[in-house]
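Note that this complex is displayed minus one protein chain, with the remaining chains in position.
Here the chain labels run A and B in written order, and each chain numbers its own residues starting at 1.
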Amino acid sequence: MNSMTKLMMLSGAALALTAAQPAMAEWKPTKPIEFIATAGPGGGTDIIARTVQGIITKYKFIDQPIVVVNKGGGSGAEGYTYGKAMAGDPHKVIFGTSNAWQQPMVSKVAFNYTDLTPVAAMAQDEFLIWVKQDSPWKTAGDYLKAAKSGNLKMGGAQSKDTDEVLTRMIEKIADVKITYIPFKSGGEAAVQLAGGHIDSHVNNPSESVGQWRGGTQHPICVFSSKRLTNTDKVTATEGWSDIPTCVEQGLNIPTYQQPRTVWLPGKVTPEQAAFYVDVMKKVEGTPEWADYIKRTSQTNTFLVGDEFQKFIKDDIAHVHQIAQEQGWLVK
Amino acid sequence: MESNIESLMHGFGIAITMQHILLMMIGVLLGILVGVLPGLGAPNGVSLLLPLTFGMQPVSAIILLSSMYWGALFGGSVTSILFNIPGEPSSVATTFDGYPMARDGRPSTALATAFGSAAFGALVGVVLITLVASWVAQFALRFGPPEYFAVYFLAFASFVGMGGTPPIKTLVALSIGFAIAAIGIDTVSGSVRLTFGVPELVKGVDFVVAVMGLFGIGELLLAVEEEMHAKAVSSKIDWREVLRTIAGLPRYGWTLLRSAAIGCWMGITPGGPTAASFMSYGIAKRFAKKGSRPFGTGVPEGIVAPEAADHSAGTSALLPMLSLGIPGSATAAVMMGGLMIWGLNPGPMLFVDQRDFVWGLIASMYVSNIVAVVLVLLTVPVFAALMRIPFFIIAPLIFIICTVGAYSVSNSYLDVVLMFGFGIIGYLFKKAAYPLAPLVLAIVIGDKAEDAFRQAMLMSKGSLGIFFSSPLVTCLILGGFAFLVVPQLMKLVRPRRARPGLEATEV
Partner (left out) sequence: MISQRLIEVTTAALTGLFGVAVVVSSIDNGIGWGEKGVDAGTFPLIVGSAIALGSLYNLVRGALVAHEVAVTWVALRRVAGLFLPAAVFIALIPALGMYASSFGYVLATVGWQRKLPPWKTLAIAVAAPLFLYVVFEKLFVVSLPHGALFEMMGF
């Protein structure tokens, strides 16, 4: 492709983009691209990386082959540290969550989010309180009343990560004490709840939808300012949009979401970053993506540039406060 | 049960088409390749094929991926037997007797024994899935943290309690394994442990890196010491040897059945194929007749036991994935990711919602395991021929394969250096008669056992009583103690005369 046609195509693409993104995507990958999923196979981060890979390959948004590599060691630290070490290499794309900035706050890991180049926050995953199907608690109110005893066990993925932060927020706002038991993944927590070994967990929709359909557990409320929009029925009678918000039920945590973040290693050029912003924007416009968002009941947000930075700053301020109260901050 | 058989027949109708048989063959052959090459494991292969499956019917896609998984399980045993390099974590225990037998000039017999018992194990696993799927899924739900810990404890007890090496050396080896398993981020507290100032160690030490060093490189250094080594392998391809071995397998019927049962148990419960193969080997060793050739010198039972258990565990590990959405192995985890991308939600309703998919898969397991065992037996002479390459040529090639394998585990040069270090340790440990097997087992399930213990302690607020709180967990724990104590009591009651000439070199 000569540079003239390339330029024309790019200006076309640029027109389609929002004004926030400067059109300088004059760079394109020259080698196979590695998508680094900062989670083990089958986790939410792994699935988004593979979904994006599938969409890009299907629509040929990038003509280089893409491989997904799982680097979930150390709760994702392996992937981020790898991204840091790959500084300047625009052929590595790192898929993660908010732990890119949360983990360095609470663990002695060898990276910080500032070592990476932010590309986008592609979706927001919701959180819900789930209890066992046959549990006596029908609402958040019932649940919190039971929690007053101090004997409730809450399962979650990892320690000092989003699930535990949320648990500690619930404790604080409702003035209760909950025993938090960390597991390797949300899926594991869901199975433990099905077996009655724990009383509740705060899984994302996709981690527990199978269990809900199967009648082993059900959600009592969602941490969102308004009810979820997906009106499909999951069980015979209920669907995502039937779940009340936690605020409705008197648990005043209006929103709590987990962003799915995409990064490049540090020290890449703005052109290179812009290329991937552009690609991700195209991915977001496909029906496959809409389908993925709907199936996993996430909220479609697409934060880039300053918006993304602002989101990070706000989240850091918020989590920092909780981490400080809990004495989690690394010295 | 009647309806399960009916569903299975329905499944066969879906699975047996020309296109699917072809997919099975492709899957199996690619699987053998990734299985044989250390470092490239079944999860690699499956995750690389995954993008190709997006355009397929889910049932065709899962047939391709699961066939690859079977192929890799078979292939993993090849390098274990021929070169003492476990290509897959679960084939470590196969090295204990497979490698001595191959060195003794019988690589075809060793490989055929391994493949035959593996196929048997896999079939038992599939039959289990067919007949009692829903019951098994319910049973698996009864496992909480205390039960997890108890299962790991049982696996350790059944394997570690065996005598043969100085107990303090066993203790040191076991503890080193536990310490290595603890390197990296701790699940329960989220803090970074034992990285000794090397930031990259936060990812932990991969099992494959450790095993390739300890077994592969360590053995290479030992082998070169004794000049050379493998008895000449006859150059003619002896198909009759392969067939005779397969035909002779029923002689080990009891070992086969027991090992397959252990495998199924560990596949359904959280133990997984690696722990299953170790446990099965340990138990087979205990049940060995007095006066027969000791384990570790190339006895067929020492190959039959870990292989049958490995494959029945690998197969039954797919059941919790389908019915509960918990993957029983790393490969199962990648496949589960695939399920979600194909738009299926693993979980209790999958069997009802996606009847064609589930039963097509289960039926394909029967067919693709037969395809796999036929294909893999055809490769026996090819692999056995590798044993005829002179040592001075094969040694550097093995070394390169191990290096590349260690590197490709997570694209890290540090892993290569670590593997080399483990090689030196492996050599020294062999020379000084430290057992390697407890070390390896501790690396595989040490951190899981620790997590489970601490999760249980959180649940019980520090009371050990939780390990006796239900009949299930009590039985498991008592079983573990029995494995530890009974052999010692036996020794007291009936002091065994030392048989210096016959004692196997402890692995």
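Convention: a contact is a pair of C-beta atoms (placed from the backbone, for glycine too) under 8 Å apart; a residue touches a chain by one contact, two chains touch by 3 or more.
As the structure is a prediction and not an experimental result, all values here were calculated from the model.
Of the listed residues B:I14, B:V34 or B:V380, the one in contact with the hidden chain in the full complex is B:V34.
Within the full complex, the residue among B:D186, B:E200 or B:E241 touching the omitted chain is B:D186.
Annotation: of B:N4, B:T245, B:T331 or B:T403, B:T403 touches the absent chain (contact as defined above).
Note on the undisplayed chain: of the listed residues B:F207, B:F453 or B:F483, the one touching it is B:F453. Within the complete assembly, residues 32, 34, 65, 67, 159, 327 of chain A touch the chain that is not shown. Take chain B: the residues that touch the chain left off the picture are 33-34, 37, 40, 44-45, 48, 166, 168-169, 171-172, 175-176, 178-179, 182, 186, 188-189, 191, 193-196, 220-221, 224-227, 390, 392-393, 395-397, 399-400, 403-404, 407-408, 411, 413, 416-417, 420, 425, 427-429, 431-432, 434, 450, 453-454, 457-458, 462.
Going forward, only the chains that are shown with their structure count from here on.
Each chain gets one centre point, the mean of its Cα atoms, and the points for chain A and chain B are 33 Å apart.
Contacts from chain A toward chain B in the complex involve residues 40-43, 46-47, 50-51, 53-54, 57-58, 66-71, 73-75, 77-78, 81-82, 85, 106-110, 153, 158-161, 179-184, 187-188, 190-192, 194-198, 206, 209-211, 213-216, 291, 295, 328. Of all residues in chain B, only 43, 47-48, 50-51, 54-55, 141-145, 184-192, 199-200, 202-204, 324-327, 330, 333-334, 336-337, 340-341, 343, 345-350, 353, 410-411, 451, 455, 458-459, 461 touch chain A in the complex they form.
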